[in-house]
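Everything on this sheet refers to the single structure shown next.
With one protein chain removed, the remaining protein chains of the complex are shown where they sit.
And then subunit A:
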């Protein structure tokens, strides 16, 4: 087991910068998830930690060793690939033992380790099968097994569940979480699925365009997003964003008017208000933070476009002018149907304000 740190890590292809000045500390035994949209650099960052990509600048440290120029095999890491990357011509047992066998590990120890992994992952009955005779979930388990058998200091997972169906993904997610508890090893996990990130991580690293946008515990990111991107990326359904304009800014509050919502006015508590009257801002509200009319700080009347009733909860979709879509989550709304007019209220304590650059006004 080991801690890991990145200091000012940069990756450039020619003049194109893929990763910009990434710094991060991962504690021993921590489960860290890199999350972000496609092309944000999360897999590149993981591959740089693995040593499969060289870093252009900065420093990567695993344990107390700077590993910038250390061969991938000597970094004490094991990686689980998105495509499983199993050796197709070998049985499960051979896949698990291959690395150890090739490096001259004693046969008895190899056998012991392989059997242990088979027990941990409950794949004993699959040992004589080849990858093509396994289901997606079983293959993923073998791929994880191949990583465990190396007894690494750090596990790296590159979107390991993205090829599985929804049900299996949930099941494997729980298994990976259980595995982390059992092994207690440092794990770094890449995904574009924010639900996976929220459920698995001790710490989430949100990336966009090669930049680390925010690092924090899942609920910290949810409750206190640093900017509009993180606010929109974390949470499902995603946060609603409404165009607004500042009417008045005082020492500790800002009053805005919602431009596409009939100029409804809301006053929000803001510690350090920036900008003055007339400045364009964006109001963010999570779907579950709307309350019944009259119970909040400002009422909003919307026309229901589509209502999805999921049993325990409902999602109301409303299209308003300016192309803004509002999603409202309500527990007791089974009677709402299309084209109903619905009045809900906004609580200013549960709303976020972002400036025109997407930075949060706190």
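Throughout what follows, contacts are C-beta pairs under 8 Å (C-beta built on N, C-alpha and C of every residue); 3 or more make two chains touch, one makes a residue touch a chain; residues count from 1.
Keep this in mind: contacts and distances are computed from a predicted model.
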Checklist entry - One chain is missing here; what is its name in UniProt, given the choices "Lactate utilization protein B", "Enoyl-CoA hydratase/isomerase", "Fe-s cluster assembly abc-type transport system, atpase component" or "Sugar ABC transporter permease"? => result "Sugar ABC transporter permease"
Item to check | Selected residue (touches chain absent from view) among A:77, A:118 or A:204 | outcome: A:77
Item to check | Which of A:42, A:146 or A:360 contacts the chain that the document leaves out | outcome: A:146
Checklist outcome for this item: Given A:39, A:58, A:99 or A:136, the residue that touches the chain left out of view is A:99
Checklist outcome for this item: Given A:88, A:184, A:262 or A:276, the residue that touches the chain left out of view is A:88
Checklist entry - Can you list where subunit A touches the absent chain? => result 50, 52, 72-74, 77-79, 81-83, 85-89, 98-99, 102-103, 146, 150
